[in-house]
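For this view, one protein chain was removed and the others were kept in their places.
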């Protein structure tokens, strides 16, 4: 095959003006839109926008003996609009990720063993102990949880089907704000003493 | 279960920075994007952004003896991006919502009886009289209509599968603008006298 | 304009073979797919597939003094795939729709007054009393509730941004199945006595 | 670079079992689902499923002096699920594609000149004469039309943003079925004589 | 039917404020968002935003003896958000559109004959000669190509299922930038001499 020397003029020109949207690194200073942030200008984007080195071990010296370290759009603007994100999960012995909801989520256990489960809207429980190397998927929007089921610290990575999964943690939602106690009691059937005890622990008022 | 007092430090920190997009109350002053408006800043959002009290009875003293009062994004910015909106429909005796198209739509009849129908792209008519309490769904993009079929005023609520359903009313589209009469006649087979008569009523020119 | 008599042969032919998918009335006997059910054959579809007359007042003689009567795909196959559905909500005096999550939802209050609210994933409470005629929107996936705030029965209609919103009721998910008590306690910080009391009320085991 | 001879065993194995869905040639005998037809078995798919040779000149000896020859899913199963389809448009002198709605559509004029336009839901007319080589885009769901504006036959190709665009032709929808004349008149303000004249031409009853 | 003279006041008012998003002509000066550009203000939009007259014959005096002239969002802002775009393809004798990937694409051959094909992720080749009038669909994301297979220039139009299809041309991606030669060789198994020869032709460095 012979390769002529003259350039692919018109083709290159039309190609360079085509302005496709391969990716959209979030410009976190722009107003957020429905589908995420506006895109950082292409000429400012570098390879470092697509790399994140901050998934370090979290501090598990807390109430839940657990730490979730996210790489969501706010921490890792390169995932904006790409339909995926990831987080690191550290669970000390006795550590728990309390009941929560978010997007679809896959956990992979790197160290230790973890009890994990979710509850369907048909009210069935899907619950099992995961060994190192196992993965489990939690369908979007359903209540689920993870618990260190072993005698050593556990480490896992959790992938999400959204670059900004809206994680809602049940206890924070119920007891960590100013939702009036009587409303909580009427809508959850919990006893007043129970509600007030947990408001005390989680900093809620009202 | 024992509740230690020390706070959930690292977990709260990572959670508070997660910046998820639960909702996106429209900032109506921003340029509109493909997926709707940009989001009002979260610190400015209040419960009143999610509530609308303006679905009052409309004035039906008009040509069609009907009034449609919308709660779309422009009136009710809280629905921006949520895939749903609602409107109130008042039909005086003899009132009509003329042939129109929009997103998918469910009507629920609160008072009176209403003749409603749509026409499929396979050209079949789905048409019936709805009693108080009945609902009917109109699939998106198909011509449909509602008529007060009773001897008392009718009231209905209409839900849409879009926060900004693009309602196109056939008679306005044909006769309420400057589309030249000969073009209307060629593309609809209507007679010239008919076209000019309706242009007169609906304010069209040309 | 002159209308010639010969038929629009080729046009009609191509049109009748175009087989567009205006709607897809659910054939509830088919295996359910990701996007809903398969479509009932077009020749079997009638106007009654698009109409539902079953939104009658529900029986509120129950624990929550409330009844939710749905018109989802399972009850109203005409909404399959149309991105919308509706339900009737009856709240006796003292009636409550307990904390739950689902798709985006708009409530319109037809009779009475209703306390309604939701909690964002940023853990802020959006809560207010709705008067007759008011609407409120609850963004998808967030915990929310409704309570009869008056001294008379309340009636409302609730529209959803999905034909099969996956309603997950918190108390049923926690206490109405076989999720082991110790797991509930570890993941919610509730006391053992509280968990067992509610399991007793809601029929849970374990 | 040296190329060792031993095979890429495990990699090939995992790859061959990955079962991705590059395309989904419609199996027209399956029940249609919300997102289109089920897929023809991969081992039965040939290159001919992706090629269509039937876009011949249509017969324009009809009322509208026009012929639309589609390559939609029903004619060209290879486009199933790919978000695109195409049709050929022949317009004899005086030929018209009457007012209609469908998905988004781009026309390219290959021969002749064509008057084309659409009307927005804000009721503004976008209307102009297209010369050979011009393209025009018609946004989805809006009423639009094309007319041979010249003294020779016109030829165009029309691309759609859907593999099965639901083309709804206004005159057929109004006058080509059993929609009762009084309903048409109430919902369009057309005169009874006009409605009955067009029902006569287009084969409508009632 | 009698047409009263008084205007459709409340109806017109609510309609004119409904602010639906029929289309979104790209304002190319705004920052690009995930779903495309922000919308040009409606009062500035004219019919010319929906028409493009620039699909002229491209200059094929280049290496590939081919020219692709696009009407994507950057050239034709009216398609922004409408899920469709188009390009003109000129192939001189011997002309080639090299291996590339993009969105789903339909080609229609207007003049000449064209060899076209694509390769599935299951690694099967779908390849055939297209005659004038034939169409072929290339599913999104798969490597494909077109070659003038005749002895006269060929002309085709190509429709895309995206307003900004991200066309990635294999040879430019491999040999037209600063990707280090050893990386190319390790990830493609090409010989060093081959890589360097093509870098020379296509302007690559490293």
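The first chain written gets the first letter, and so on, giving A, B, C, D and E; residue counts start at 1 in each chain.
Assume contacts are C-beta pairs under 8 Å (C-beta built on N, C-alpha and C of every residue); 3 or more make two chains touch, one makes a residue touch a chain.
Predicted, not measured: the structure shown is a model, and the values here were computed from it.
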*So which of the visible chains would the left-out chain be touching?*
A, C, D, E
_Contacting the left-out chain in the complete assembly, out of E:28, E:110 or E:143_ = E:143
*Full-complex contact with the absent chain, from E:32, E:85, E:101 or E:161*: E:101
_Residue in contact with the excluded chain [from E:133, E:150 or E:166]_ = E:166
_Which of A:130, A:154, A:167 or A:198 contacts the chain that the document leaves out_ = A:130
*Residues from chain E at the interface with the omitted partner, ascending*: 96-99, 101, 115, 117, 119-121, 123-125, 127, 140-143, 145, 147, 166-168, 170-174, 176-180, 183, 186-191, 194, 197-198, 201
*Identify the residues of chain A touching the omitted chain, counting contacts across the whole complex.*
1, 3, 16, 18, 20, 22-23, 42, 46-48, 50-53, 55-56, 71, 76, 78-79, 82-86, 103-106, 108, 110, 117-118, 120-122, 126-128, 130-131, 133-142, 157, 159-161, 185-186, 189-192
*Taking the full complex into account, what residues of chain D touch the chain not shown?*
3-11, 14-15, 17-22, 24, 27, 30, 33-39, 41, 80-81
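Please note the rule applied: only the chains that are shown with their structure count from here on.
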*Determine the centre-to-centre distance between chain C and chain E, using the mean Cα coordinates as centres, and give it in whole Å.*
41
*Provide the list of chain D residues touching at least two other chains, using ranges where the numbers run on.*
117, 120-121, 127, 140-142, 166-167, 172, 186, 189-191, 197, 201
*Once you've mapped the touching chain pairs, tell me: line, ring, star, complete or other?*
other
*asked:* Output every touching chain pair, sorted by label.
replied: A-B, A-C, A-E, B-C, B-D, B-E, C-D, D-E
